[in-house]
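Only one protein chain is missing; all other protein chains are in place.
A, B and C label the chains in the order they appear, each numbered from 1.
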Amino acid sequence: MTERRELYGLLAEFHAPEAVLEAARRARAAGYRRMDAYTPFPVEGLAEALGFHRTRLPLIVLLGGLFGGALGYALLYYAEVVDYPLIVGGKPFHSWPAFIPIVFETTIFFAALSAVLGMLALNGLPMPYHPVFHVPRFALASRDRFFLLIEARDPKFDPEATRRFLEELGADGVWEVEP
Amino acid sequence: MAQIFHRSTNVIAKVSILGSVFLIAAATWVLAALNRSPYVTQVGVAREQPVPFSHKHHVKQLGIDCRYCHTSVEESRFAGIPSTETCMTCHSQIHATSPMLELVRESWRTDRPIPWTRVYDLPDFVYFDHSIHVKKGVACVTCHGPVDEMPLVWKSSTLHMEWCLSCHRQPELYIRPREYVFRTDWTPHEDQRELGRRLVREYAIDRPEKLTDCSVCHR
Amino acid sequence: MSEETRRAVEVATPFDPRTAILAPGHTYASITDKISALVLTRRTPRGWFLGFTIAFLLLGLLLFTAAYLLATGVGIWGVTVPVGWGFDIINFVWWIGIGHAGTLISAILLLLRQPWRTSINRFAEAMTLFAVACAGLYPLLHMGRPWLFYWLLPYPNTMGVWPQPRSPLVWDVFAITTYATVSFLFWFMGLIPDLATLRDRARRRFWRLLYGFLAMGWRGSALHWHRYETAYWLLAGLATPLVVSVHTVVSFDFAISILPGWHATIFPPYFVAGAIYSGFAMVMTLAIPLRKFYELEDFITLKHLDNMAKIMLATGLIVGYGYMMEAFMAWYSGNPYERFMIVNRMRGPYAPIYWALLVCNVGVVQALWSSRVRKNVKALFAIALVVNVGMWLERFVIVVTSLHRDFLPSAWGMYYPTVFDWTMFLGTIGLFLTLMFLFIRLLPVISIFEMRALVPEVAEASRPVSS
Partner (left out) sequence: MSSVRERGVQRRQTSWDLATLRERLAERRGRVFWRSLEELAEDPEFVAFLESEFPTSAPTEVDRRTFLKLMGASLALAGLSSACTRQPTEQIFPYTRAPEEIIPGRPLFYATAMPLGGFAIGLLVESHMGRPTKIEGNPQHPASLGGTDVFAQASVLTLYDPDRSQVVIYRGGISTWAAFWGTLAVERERWQATRGAGLRILTETVTSPTLAEQIRQLLQLFPEARWHVYEPIVRDHSKAGARLAFGRPVEAHPRFGEARVVLSLEADFLTSGPERLRCAREFMARRRAETDVAAWNRLYVFESTPSLTGAVADHRFPVKASQIEGVARALARRVGLPVPEPEGASVPLDLRILDAIARDLVEHRGKSLVLVGEEQPPQVHALAHAMNEALGNIGRTVIYTDPVEAEPVEHMASLRELVEEMEAGRVDTLLILGANPVYTAPADLQFAERMNRVRLRVHLGLYEDETASLCHWHLPESHFLEAWSDGRAGDGTVTILQPLIAPLYGTHSVHEVMAAMLGQAERSGYEIVREYWKQQFEAGRVEGFADFETFWRTVLHEGMIPGTSLPPISVSVRWEAIAAELATQPPRASEGVELVFRPDPTVWDGRFANNGWLQELPKPLTKLVWDNAALLAPAMAERLGVRNGDVVELRHGDRSVLAPVWILPGQAPETVTVHLGYGRWRAGRVGSHLGFNAYRLRLSEAPWVIEGIEIRRTDRRHTLVSTQDHHSMAGRHLVRVATLDEYQANPMFARELGEDPPDELTLYPPHRYEGYSWGMVIDLNACLGCNACVIACQAENNIPVVGKREVKIGREMHWIRIDRYFEGRDLENPDIYHQPVLCMHCDQAPCEVVCPTGATVHSHEGLNQMTYNRCVGTRYCSNNCPYKVRRFNFRLYADWETETLKMQRNPDVTVRSRGVMEKCTYCVQRINAARIEAKNQGREIREGEVMTACQQACPTEAIVFGNLNDPQSRVARLKAHALNYGILTELNTRPRTTYLARVRNPNPDVRAILGEERPHE
């Protein structure tokens, strides 16, 4: 019983994207929720199959961009109109056409930054340590193998039953993952 | 494969990312602060002088007017540092033998100037004119601080450009009636803003945008 | 090797490098192993050391010149009045131009769903970064007082003054920094899964730690992939306008001025086209030796070269149109200064350079109309080199000929580069190559995970051909 509590989950190995996709669908149909799949390249529909629908990332990027643009313009306006207005080539202090390029660049800058950082944040990266790394075969997840993980925390999880269930799905192998 | 990293690294990694952000912020803040700190600006640092001349004594206790020594302050860009002669007018009688004043007497004998240490030293590309400031009601103490409280003089303003601008942009906050320019003990009886606005009009002080033209100070 | 893939391979037709963007017979495993082997197992070829040494010596030249420059001033260059800009800005524009291909390939071709981009985008992006680094040096060092570069950044200071945002040079600062940052993010993000791959393949502990650290614990989770792709597409969407804006801003450095030959509305499109032109030329210049020495013909096929050649041809034609319009507008505007400028380009002291540029950029590239030429690797390589030179000459003509005879004849002058102009130029080439060599040695030159994704597609693509 003790080692059972120590179990993080069960990791099933497949050799083709179609297989793991199918497995994921069936597992979810079977009522499993706390699952994840690991593949050497993005597999169409896998995330959806695992019940993951839409990400907030686009919103974050939009906000980042808006912030950047606003910041840029505010800075220029303050510097050129409010703080130290200077006569430059007979142009008015608030010569907005000249401000456009800078505002554009700041917009892109912050949007791009929020895209990458947002992605990392939502993915909870960096996470150098993860239980699945315990499984020696998992190294192949970055080569040519496809894995489906069902976590022990899943209410429907039962070491024996789940293992059997996974083997029925046609896994090439099922491994226990220590926490 | 086996784990490469220890559990703890997860936390460390995340923390260090946030940490570095704070670190950079902190570094910039420190730089900015340092640049305005007495260490750099020497504000409030009493400067050693070859002769321990006390403004406190001469101004407060003896009540000598600034112009007695700084003679050209009203007609020249340079306020003037008193000649040895000026010192000797009194000190040939008073404290005529004081060891503290030996250097002064020596200078008088040998005709060699006294090497004072500059306290207020503008960069060579900045042109400041005392006469016009005095004329427009900028008091000595406004920039030089409570000189009458200084045994050895220290710098009481950063002389940073931003400091100059603060007054050139809003002279009304700092100027006072001409007659009180050389007074160390003067305080406005009315609201400074009110007074300032009136004086700006009276003394025909230029508009801020004119006062902040580059060539006003840089040539 | 798995059953599925083996079957997929069996039904595949024999490999036709002229159409295929990936040689069949490749499996997830084979791709992974072959590419990661370049970094991990395969022992460094002697050629690499040779090349790296040469590059490093040139880099030394750069450091020396920079030191002497800081000590003595820009007077060591040929710049003067009226020609205040010389090699410094010429090289700046040249490098920036080269630095456009990478992000363009990654971003725009991604949005246009061009699968063939996958095998070249990685080192194209790297090239972009290094080119931008070289470019960035020039605006910095061309200043009379480089140690005050930070005055071009808006930050609260004790002087209470700000940069002057009507100046294109300030736009440059923003454009270049943004471009450099975004390009880096793009490149690094693309690397993460491959770093994970290397982490899992590396034998020595040090490398595992290093790659592991950089991979940030990537484990290919389906959810991660999902967000990752979203982010990648968004980034591409952002990078596309950015890449256009950067060279537009660079062109503003000239277009905003009032000088004949600079003050032209055609500059932005014509500069961007030129940038892509030179960028692809440089990718070609690097790709051809690379695929040769590292036996990557399977991944970088003739199809790739063919496509790039076509893009070069297209952009080349746009650039040619640009030259034409310059001449036409000079005549059509009726502006005597403009007219004199173009005549001076054609008949003045720098005429040889002008004509040489036309030959390189407009003449030679026409050979690419013929598919035989486009299939001939040696020819392509030669043409790419010629275009690189041509684009440099173009910048020379733009910068120098407009300046040296502008409005007041009494102030006309000539520009002659000095030794130090040349050492500086060679030096930056050294910097570029040094970084490139290190990159090839330490990181996967081709995006592994994207190649894996190609395997099923290729299998799909090849089936109907067989039946």
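In this text, a contact is a pair of C-beta atoms (placed from the backbone, for glycine too) under 8 Å apart; a residue touches a chain by one contact, two chains touch by 3 or more.
If you're wondering where the values come from, they're calculated on a predicted model, not measured in any experiment.
Colleague: Please identify which residue in B:Ser16, B:Gln61 or B:Ser76 touches the non-displayed chain.
Modeller: Of these options, the touching residue for the absent chain is B:Ser76.
Colleague: Which one, C:Trp207, C:Tyr321 or C:Trp412, makes contact with the chain that was left out?
Modeller: Once the missing chain is taken into account, the touching residue is C:Trp412.
Colleague: Among B:Asn10, B:Ser107 or B:Thr184, which one is in touch with the chain left out?
Modeller: Checking the options B:Asn10, B:Ser107 or B:Thr184, the one contacting the hidden chain is B:Ser107.
Colleague: Name every residue on chain C in touch with the hidden partner chain.
Modeller: 67-68, 70-85, 139, 142-152, 161-164, 166-170, 173, 253, 256-259, 336, 340, 347-353, 356, 403, 405-414, 416-420
Colleague: Please identify, in ascending order, the residues of chain A that touch the omitted chain?
Modeller: Counting over the whole complex, chain A touches the hidden chain at residues 86-92, 95, 97.
Colleague: In the complete complex, the non-displayed chain touches which residues of chain B?
Modeller: Residues in contact with the chain left out: 31, 34-35, 39-40, 42, 71-72, 75-78, 80-86, 107-108, 111-118, 121, 123-125, 127, 129, 131-132, 135-136, 204, 207, 209-210, 213-216, 218-219.
Assume only the chains that are shown with their structure count from here on.
Colleague: Count the C-beta pairs in contact for A-C and for A-B, then report the pair with the higher count.
Modeller: A-C
Colleague: Between chain A and chain B, what is the separation of their C-alpha centroids in Å?
Modeller: Chain centroid spacing, chain A to chain B, equals 58 Å.
Colleague: Which residues belonging to chain C are in contact with no fewer than two other chains?
Modeller: Residues 160-161, 199-200, 212, 216-217 of chain C each touch two or more of the other chains.
Colleague: Which residues of chain A are in contact with two or more other chains?
Modeller: 84, 126-129, 133, 138-139
Colleague: Would you tell me which residues of chain C are touching chain B in their complex?
Modeller: 156-161, 199-200, 208-209, 212, 216-217
Colleague: Of all residues in chain C, which touch chain A in the complex?
Modeller: 2-5, 27-29, 32-33, 154, 160-166, 170-171, 174-175, 177-178, 181-182, 185, 189, 193, 196-197, 199-201, 212-213, 216-231, 234-235, 238-239, 241-242, 245, 249, 252, 449-450, 452-453, 456
Colleague: Under the definition above, what is the set of chain B residues touching chain A in their complex?
Modeller: It comes out as residues 1-10, 13-14, 17, 165, 209, 212.
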